[in-house]
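Left out: one protein chain. Kept in place: all the others.
And then chain A:
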Amino acid sequence: MSAHSDAAASRPGRWQPAVTQDPLLRKHGAQGSGALGQPVSRIEGPLKVQGKARFAAEFPYEGLCYAALAFSTIPRGRITALDTAAAEAAPGVVLVMTHRNAPRMKAPSLMMSSPTAAGASDLPVMQTDEIHWNGQPIAVVLAETQEQADYAASLVTAGYAPLPAVTSFDEARKTPRQLDNILGQPPVVEIGDAEGALKGAAVQVDQIYRTPRHNHNAIELHAATVAWTGDELRVHDASQLLDLTAGQLADIFGLEADKVRVSSPYVGGGFGGKCLWDHQILACAAAKLAGRPVRIMLSREGVFRIVGGRTLTEQRVALGASADGRLDALIHTGIAAMTAHNSCPEQFTFPTRHLYAAKSVRLAQEVADMDMLANTFMRAPGESVGTFALECAIDELADKLGLDPIELRRRIEPEKDPTSGKPFSSRHLIDAYEKGAERFGWERRSKAPRQRRDGEWLIGMGCATATYPYHRFPGGAARIRLTAGGQVTVSTAVHDMGMGTATAQVQHIAARLGVPLDNVTFEYGDTTLPRGVIAGGSTQTASIGGAVIAATEVFVEELLKLAGNDSPLAGLSLADVETRDGGIGHRDDAARFESYESILRRAGRGELVCEAEAPPPAEMEAFSMHSYGAQFCEVRVSEITGEVRVSRFLGSFDAGRILNAKTATSQFKGGIIMGIGLALTEETNFDPRTGRIVNASLADYHVPVQMDVPAIEILYTDIPDPQAPMGARGIGEIGITGVGAAVANAVYNATGKRIRDLPITLDKLM
């Protein structure tokens, strides 16, 4: 009904980011708000356990055919021969699509380069004979069954004219490149003369840390079911990027934006990987060519070949400190592998931009171009591996200073953001450390390494800081629909990849509108709904919050209008009222109240529908906003074999208000488990001779299994961030940050060995 505008923003009672607080933060005890923070079980849980939740590869269509891909086996060059005859003749084959017969399509554009850009790469998809990475799709086979398609795809053979390719990082790093920005931030930050200060410092740490490539391995394989009706395209996707995917597909196929509908109600894990990759584009193209609906589900190998992951990094952290543990110099520089057609440089210097106070700072990161699959976001891109380097170095410094590592962090705790100079919106890192330390029994840690053992097993403890930025994406909208029966439906094209978005939003909406949980429906996962934001960067909850706040304001204003002069609310405006007990009431006068149902009934209305867009994220401009945490780890390391077992883990977080204790705890734990993989087992084996990923299977790419994961305890401060909608800062990614360092620091405490090269495999400790 009314979209956001600046004039509206200044109306009294409206939430003005950075100026006023979300009114929900003032609300106490109103009916419904009690649900906020409660451990409500996932609302879609029963559907999932009954197998009734339909995932992208489960939508039936009349005449559906199944797709399989054939992949290139060289990293760079041209296809000189492509033999598809055997595949075409194989049983059940509908067609084979290659660059020779694929429909002409525009190339995707790099994410963030335009409002509809969703590409991890801007290379054209199956339009030419050019090969840009080992594993690039060279043919799509459509067949009547998946088995037939898979078999036929194995019969496609290709000949190549290879071109020189850069597939060795050592080679690539000889010609580093500096980007003009790192996700909108300057690639270089200099405060004072950090190198000079380092040289003059009383105590110094100066080390190189290395982190390997990682691949996405969500349990649900990437999949899409697509169907054309005339020039209308319907895509059932596994997506954390609905509106962008629809917009980008429209661009690629030259369609009006409203001709593409993408939906994704359930996703079996995203972590940054369930975005737009070649498979959705190829499925749409093949469906067009065949004139039939197509289902594509990548094999596990296919996910390794065409879905990017976290790139490798080599980082230098150098710390110069005074004898009493203040930082004179803080240096964090390094290089990450990237491609020329990608915009994901793994922003590992980001945590160092705000974590600690230092007299001089130097941060710089570069990229080394390689011929490989495009990088992408993978849970806490940048922070996950950046905190490994930084937090190991801090531990090394504490050791040299003879200080407890928590005490060192107390001494370098900044009062304001050390590089931007902005005030923190809310920062309780030291609180998180203290609570965590007490609960974990940190005082039992021996100061010197190699002091505790149980038979052959050396025991050690380590800690590290976790952090992840707060972001709120602009552009999201929400629609509220109220029925005469008091049922509320809030709709926006957002995503729930299993993290509990819908559940937390139902709680949020119940609290905000003052209605019982059972009266609330949250509609999401479909581009026919009001435009949503992406589920990435731990931003979605806050971004939805911003849109729901704006829609609620319109909703209340509309209801006040409908209530008219015969209501106890007569004469009141947005600024005077709050939503409570299934209606609207005067903030300071319990008697002035009218229920939603009564207002609608008196106005003769069957329903009320309002929609609004979130106000721009001015809070991010005014404040330094981040979540924090303290990770505590205990390990056992075999003195004989070097095997490392994490025996206890505790994460203590300061992530603003927690909306659902159960789903939030699961998010934190899931992040920590992924962090244990990052610390100990995960590594993509990228063969520098061929640029090919060698361990493209879950048998050989080691994610942690049940026995690698100890009981994990989660604490959180639950202190609302005054600048964030609902006071909540986003929790999806912070869990993985700091884990690599906490494990490595514990390994040091156990063994006296510093491993600065992930993963910490047993050979490094023998």
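Heads up, the rule we're going with is that a contact is a pair of C-beta atoms (placed from the backbone, for glycine too) under 8 Å apart; a residue touches a chain by one contact, two chains touch by 3 or more; residues count from 1.
As a working rule, contacts and distances are computed from a predicted model.
**Student:** Under which of the names "Xanthine dehydrogenase family protein subunit M", "Electron transfer flavoprotein small subunit", "Cobalt ABC transporter" or "4Fe-4S binding domain-containing protein" is the non-displayed chain listed in UniProt?
**Tutor:** "Xanthine dehydrogenase family protein subunit M"
**Student:** With the full complex in mind, choose from A:L680, A:M726 or A:A742 the residue touching the hidden chain.
**Tutor:** Of the listed residues, the one touching the omitted chain is A:L680.
**Student:** Looking at the whole complex, which of A:R316, A:R602 or A:H702 touches the chain that is not displayed?
**Tutor:** A:H702
**Student:** What chain A residues would touch the chain not displayed?
**Tutor:** Against the left-out chain, chain A lists 73, 91, 147, 150-151, 154, 456, 640-643, 645, 680-681, 685, 687, 689-690, 692, 694-697, 699-700, 702, 704-708, 761-763, 766.
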